[in-house]
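This report concerns only the one structure given below.
A protein chain is absent from this complex, but the other protein chains hold their places.
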Amino acid sequence: MRIPSIIITLLLALTFTTRADNQVIRIATCCPLSGAQAGLGEYIKLGAQMAVEGAQPRFAELGFNLQLFPQDDQATPDVGVAVANRLVNDASVLGVVGHFNSGVAIPASEVYKDYHLAMVSPANTNPKVTDRRYANVSRICGRDDVQGPVGAEFAVNELKAQRIFIVQDKTAYGQGVAEAFRDKAKALGANIVGFTGTEEKSNFSTIVRLIQVHKPDLVYLGGIYDQAGVLVKQMREKGIEAVFMGPDAFDSSEFVKIAQDASAGTIYTTVAGPIDQFPAAKDFASNFEAQFHRAPESFAPYAYDAANVVIAALEAAIRANNGARPSRQAVCTAIRAVTMDGITGKIAFDAKGDRLTSDYYIVKLETASYPGKAIKVISSAPPQ
Amino acid sequence: MKTKLLSILLLTLACASGAALCSAPRASWTLLPVLAVLFLCLTMRLPRTVRFTAGLGLLLIAIPFAGFTNTFLFELGIQIGIFSALALGLNVVVGMAGLLDLGYAAFFAIGAYTWAIFGSTQASYFMNGNFPLAGWPYFYLFAALAVLTAAITGILIGLPALRLRGDYLAVVTLGLGEVVRVLANNLDHPVNITNGPQGISPVERPPIPWLMDLLHIFNPDASPALGYALFFYLLVIAIIGLVVLINVRLDHSRFGRAWVAIREDEIAARAMGISLTRTKLFAFATGAAFSGAMGAVFAAKQRFISPESFTLLQSITILGMVILGGMGSIRGAILGAALVTLLNIEVLKSCSDFLNTLRQTGFVLDLGFFQYNFALLPSQLEPAKYERMIFGLILVLMMIFRPQGLIPEVRHRLELEKDD
Partner (left out) sequence: MSGDVLIQILPSVLLEGLLLGFVYAMIALGYTMVYGVLGLINFAHSEVFMIGAVTGAEVYRHLLPHVGNPYLLLAISITTAAAVSGGTAMAIERLAYRPLRRRGNTNRLVPLITAIGISFFLQDLVRLIEGMWHNEFFVNYPSTPALERTFQITEMLSIQMKAIIVITVSLAMLVGLQLLVTRTRLGKAMRAVAQDAHTASLMGINPDQIISRTFLIGGALGGVAGVLFGVLYTKVDPFVGFLPGIRAFTAAVLGGIGSIPGAMLGGILLGQLETSAGVYLPLLTDGNIGTEYKDIFGFLILVLFLLFRPQGILGRKEGEKL
């Protein structure tokens, strides 16, 4: 009994957190930092950290102490909602960058909404996130119902895919984008030879077998790179030559590391422009690598932009408030007025909180190396 | 005399801690004494009236009052309450009847989906009618229905389990728990019943004009958000009260004794004329019913339901609560749920925030012989990332040093103390 009680007492004693004084402004990041999705979640934290650390001197001049406030939502809705409730009750928190999972973001944003706390999402592509038209919810990433159709148009019109096999990862993200892709591809006259879901992460032998039976000329995966890399590798091992295509969650050098030679020829859609077109993105990448000793992957650029949107809005709101601490409501309003050149392209929001127009890039990995080359740019406005 | 003195002491402590909480609701250290007093209310051997007065006083007066300023207290209370009910339900199955159930989150899911489907537009995908059902009686009606469906599922899952013992039962319940989750995740086609991984939202909450009217007397600016936080907090406490009452009555009833009898020795129990079928099924049904009710509350409170909330990990966490508190012990189940939930969403998070603040302000730890600058803490050692690891460690240490749980059941205590 003694040892556990000592541990519990110690932990409880640590609860004496130094609560922030009036000069502290915190930007929280909410993403999974432990558990199976921590690898992806961490990039959100790091991206935001870059932005916050870059802005700290500017805020010091304004008389504020800007801090990053990283939170772990464990990729589960109940912990996410609890975190949201913690944040709304901490007066120093004026903006949230998060969450990673749409399934967590939707219930958590219900909490933020009640307290007018701004949430800028770097990763929630589910249409529902902004379709509820909450004034405090905006996002940097694209929408499943735009990205899927953009991909489908390219697949059917440009690649002339006639037989398409679709796999999805049974998450809100993967299924959403896969269904949008399917519906558009069907409307364009392609033959959807299979549509199947899987929670597998490593053994895709059954799906590869199904693909082999259906002989598609294009395989689309609504899922994340860690699954995609393994699937395409196993496909190529079994001699399937169909084009492999997917959404923005493929955009990672880890994809190439997993799939190795099999990654060559993979095509994905993304709103994050390739680094050679955005000089700012190049700086970001090199700074990121210098600071964290790894390349900025997956959602790191989006998180960087999301945090910068919050920072820009904070600065505007502070100025509008004559240098005093702004209200949360003012930050929400200021976010919608932000226009800036981010590293993922031009950022401005519509009334729902989606980006006004997004350029969607079709990126192809010509060889088994990252990054790939943008082979087409499609401008698309979000549905109203 | 001593009892009287202690009682007065407890009540004084309760008043003092309550006052401290209300005076500084946002400072997290003020929560500590309140929790300590609540802990004492659960564990001390004092007259029931004294413990009840102190405990309920804090729960129904001090916390709501402080919660008006810091609504996180409500969230904490609601989550602890929900998990307490789940732990109490599982306690009936595992603790009292000794049937190892690793798929308990399934009943929670069934309760939650029962209300979520009809409390949103989801139902209109497969039937005619005017959905969501938003009027006042519907939520309570469906909460009752959730109890019923969960109980029936409990019986259905219990039926195959009847023939199995021990670890076979564990794997079958684990499997059936997964079946429920996978069905929830996949039943969006061919007929869309659960909306699959997209989840269901927004789920309606019952209207609370009466509570808002009441709140406006004290605070004219009270927002509906505050009203609902208070409403769910009170609702959860009421349900917990009811669940505890049923649990206590059951524990002392013919069924309670029969459960313990089959837990200790099935054959002897059967020889005494206990019907295994009826007793076991009743245990499954009762345990499931509690979590069905809380499922409906959870759906309404979250306003969003997706299969991610009902994983095997969730079942295991609830089991951990029961074991931590002390199997078969009602107060233990509540304590276990409270501790694990607190640890998960308050204590570990505060630790992370604390270390993070040290890191960002470049705090230098100086012990004379040892100095450490927290600004140099590598990001891989970010404390927020290792919450699960600490939880795991606590579970292991707990099992090694106090396997009977924090508040062991009386019968169990006797059994463990005697030399085997």
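For clarity, chains are labelled A and B in written order, and residue numbers in each chain start from 1.
In this section, contacts are C-beta pairs under 8 Å (C-beta built on N, C-alpha and C of every residue); 3 or more make two chains touch, one makes a residue touch a chain.
Worth saying up front: this structure is predicted, and the values here are computed from it rather than measured.
Considering the full assembly, with which of the depicted chains is the omitted chain in contact?
When the entire complex is considered, the left-out chain reaches A, B.
Which residue from B:17, B:84, B:185 or B:198 sits in contact with the chain not drawn here?
Considering all chains, including the one not shown, the answer is B:185.
Consider the whole complex, including the chain that is not shown, and state which of A:210, A:280 or A:374 touches that chain.
A:210
Just one of B:80, B:100 or B:261 touches the chain that is missing; which is it?
Result: among the candidates, B:100 touches the missing chain.
Considering the complete complex, identify which of B:15, B:152, B:244 or B:395 is in touch with the unshown chain.
Considering all chains, including the one not shown, the answer is B:395.
Residue-wise, where is chain A in contact with the chain that is not depicted?
34-36, 38-39, 170, 194-207, 209-210, 212-213, 226, 229-230, 233-234, 237-239, 254, 257-258, 260-261, 292-294
For chain B, which residues lie in contact with the unshown chain of the complex?
Considering the whole complex, chain B reaches the absent chain at 94, 100, 160, 163-168, 170-172, 174-176, 178-179, 182-183, 185-186, 189-190, 266-267, 312, 316, 319-320, 323-324, 327, 378, 380-381, 385-386, 388-389, 391-396, 398-400, 403-404, 416, 419-420.
Here is the rule we use: only the chains that are shown with their structure count from here on.
Report, in whole Å, the distance between the mean C-alpha point of chain A and the mean C-alpha point of chain B.
32
Sort out for me which residues of chain A touch chain B in the complex.
These residues of chain A touch chain B: 1-4, 7-8, 11-12, 14-19, 33-35, 38, 42, 45-46, 49, 67-72, 74-79, 81-83, 85-86, 88-91, 101, 103-104, 106-107, 110, 114-115, 126, 128, 132, 170-172, 174-176, 197, 199, 292.
List the residues on chain B that touch chain A in their complex, please.
26-29, 31-32, 70-72, 74-76, 79, 185-186, 196-199, 201-202, 223-225, 302-304, 306, 308-309, 311, 339, 343-354, 356-357, 360, 379, 382, 384-390, 394, 397-398, 401-402
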